[in-house]
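Here the complex is missing one protein chain, while the rest keep their positions.
After this line comes subunit A, so read on.
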Amino acid sequence: MVLRLSGLSVTRRNRPVLHGVSLSLNPGEFVGLIGPNGAGKSSLMETALGLIPCTGTSSLATMPPAQRARHAAYLPQSRDIAWPVSVEDLVALGRIPWPGGGRGGLDRIAIDAAIARMGLEPYRKRTAQRLSGGEQNRALIARALAQDTPLLIADEPIAGLDPAQQLACLRLFRELAAEGRTVLASIHDLGLAARFCSRLVLLAEGHVLADGSVDAVLRDDLLARAFGITVRRVDTPDGPAILPV
């Protein structure tokens, strides 16, 4: 088990946002977290990481901070980079939880591997803030890869990306899962979530409405309840295409 959440409840500004959420993630899963805006997806991720106080337990939140940081990497929704650091220095931040802190020999190997995997070699010395949105996103993912954790938690990782970058990002997450890592990502595009994720969790108003295979979760009645929409589903050779109407 990579992550176990049991009975998580969260109240923010006197408003309950999560109600007794329980969830277990296994190695090799790419889990898509879907649900309408305000369903509690970001809160669920932050609570799982122990970033916001809650009742219930998260196997991550109970770890000491440094150990937790070697177990789970987190890509927040905000892609703000405060200072004009180089791509290489940005990626090196992922090594902070490890003994070398970013300057050791093992750190160098992890940093170089992450930069190569995300195709960032030509941008290594460039200022990350001055890259395009897609390139910046790749640099931030490389930072999370350099952290070298069994679990990656990504909050809307494909929001704001062009279609090619979206596909590249989701393919990478699928590859990571195939390598035995676990990825938990919130995704708004139901069609892409259906094509790439091995499992979906549907969240609505702070409750887990459904958790399981793509077919079990993307049911008309569940989607109508969660989003208030009906969907047209067309099976294509590349996977299901889902059209909200």
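Annotations
Here is the rule we go by: a residue touches a chain if its C-beta (ideal position, glycine included) is under 8 Å from a C-beta of that chain, and two chains touch if they have at least 3 such contacts; residues count from 1.
The definition used in the following text is that contacts and distances are computed from a predicted model.
Looking at the choices "Peptidoglycan-associated lipoprotein", "Cbb3-type cytochrome c oxidase subunit I", "Iron ABC transporter permease" or "Signal transduction histidine kinase", the name in the UniProt record of the chain not drawn here is "Iron ABC transporter permease". Although one chain is not drawn, the whole complex shows that of A:T62, A:Q129 or A:S213 it is A:Q129 that touches it.
Within the set A:N14, A:N37, A:S78 or A:T236, the residue that contacts the chain not displayed is A:S78.
Take subunit A: the residues that touch the chain left off the picture are 46, 49, 51, 65-66, 68-69, 72-76, 78, 80-86, 89-90, 93-94, 96-97, 101-102, 127, 129, 140, 143, 147.
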